[in-house]
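Structure incoming, see below.
A single protein chain has been omitted; all remaining protein chains appear in their positions.
Chain lettering (A and B) follows the sequence in which the chains are written, and residue indices restart at 1 in each chain.
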Amino acid sequence: MFRVMLYSQWKWTRLIVALGSVAAFALPIVSVQGAARADASPLQAGELLQAVQSWGTLYPVLAAALGLLVAIATWAPDHRGRHVHALSLPLPRWRYVLLRFGAGATLLAAPIVAVSAGALLATWSATIPAGLQGYPGALAIRFALAVLVAYAVFFAVSAGTARTAGIILGLIGSVILVQIIAGVANVDVDLLGKLQVAVLNWPGPLAIFTGRWMLIDV
Amino acid sequence: MFEQLDPRSPNPLYAQIANRLRVAIAAGELRPGAALPSVRHLAGELRVNPATVVQAYRDLETDGFVEIRQGAGTFVREVPPEGRARERARQATTLVRQMLGEAGRLGVSLAELQAAIAEQIGVGTA
Partner (left out) sequence: MTNAIEIRQLHYRAGRAFQLRQLDLNVPSGAIYGFLGPNGSGKTTTIRLVLGLLRPLAGRITVLGDAIPDAAPRVLARVGYVPEQPHLDPTLTVRETLRFQAAFYPHWDSPCAERLLRQFELDGRTAFGRLSKGQKGKLMTLLALAQRPDLLVLDEPTDGLDPVVRRDVLSALLDYVSQRRATVFISSHLVHELERICDWIGVMDNGRLITEVPMTRFKNGIKRLRVAGAPPSAAGAPFVILAREHVNGGAETWVVRDWEPEMAAYFATIGAALNDVIDLDLEEGFVELLRSFRGPSSSS
């Protein structure tokens, strides 16, 4: 069952995965362009770190984009048929959802491997100034986790019906509404702030996206 | 062979099928020992319920026209001349009944009907 699921999902996402893998491979290499030709003087080190950091902001974007697009493509055929086909298959819903999730995650291995390869190639081929070190492994792992978290979140949203998506949006909307009312009533309830802290700061699930993505660092 | 099959007729389909086969056997269209199409084949071809074909074959067996051999199929039996004559007489009666019923509905009198028959028979043998 998994094989045919993987095959059908590959058909839908192969372009996204291919392009994403190319981008994932290129990103680390491009980010160290500066160090490739220069000699290792302290100024170059600063410039290198600057380049790596600014290019580094693209990693979470790429990870989120891949997660989003693969998740959407995973559920597109089901949504078109209003899930009738999936529900008429002789297996419990949770198993079906698990198969779909696994297939998508397996396909996302390609860009993850690509980023690892690119990161290794970049740190190996570049002349890294003294005092700095390459962290290809850490970067690759972080990217992998980011991709999978994004995929999981968007997958969960896509898996539901339009009603579920509506409920989620409704919840977000009501949180905002409560915040506004609290602000008007001068009640000190910083819901959004607390939510942001909980979700974006470690050990929140989306913390992985924030902060600096440094292929090369001190 | 079964072009006249009319699902809308009050005559049930199995009776129509059995009837057609009975006529064919009595007239010699189907020779003794010949195999009738399998239930599966006929049901698919005529697009009728297989149970309908089964019923038709069973009726034919009851009337002595065919023999159902388990696993082998349904085969035409040798029908003695009296049997065939009886069948022809039955068909003739049915035809006449239909004609009389129709004539009644149309308001054609018995005398008018008989005159028409005589004329047509004359035409036919001329």
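One rule holds for everything that comes next: contacts are C-beta pairs under 8 Å (C-beta built on N, C-alpha and C of every residue); 3 or more make two chains touch, one makes a residue touch a chain.
Quick caveat: nothing in here was measured; it's all calculated off a predicted structure.
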{"item": "Displayed chains contacted by the hidden chain, counting the whole assembly", "value": "A, B"}
{"item": "Which of B:13, B:26 or B:60 contacts the chain that the document leaves out", "value": "B:13"}
{"item": "Which residue of A:18, A:61 or A:89 touches the chain not shown here", "value": "A:89"}
{"item": "Residue ranges of chain B at the interface with the undisplayed chain", "value": "7-10, 12-13, 39-40, 43-51, 105"}
{"item": "Residue numbers in chain A that touch the chain omitted from display", "value": "1, 3-4, 7-8, 11-12, 77, 80-82, 84-85, 87-92"}
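Keep this in mind: only the chains that are shown with their structure count from here on.
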{"item": "Chain centre separation in whole Å, for chain B relative to chain A (CA means)", "value": "76"}
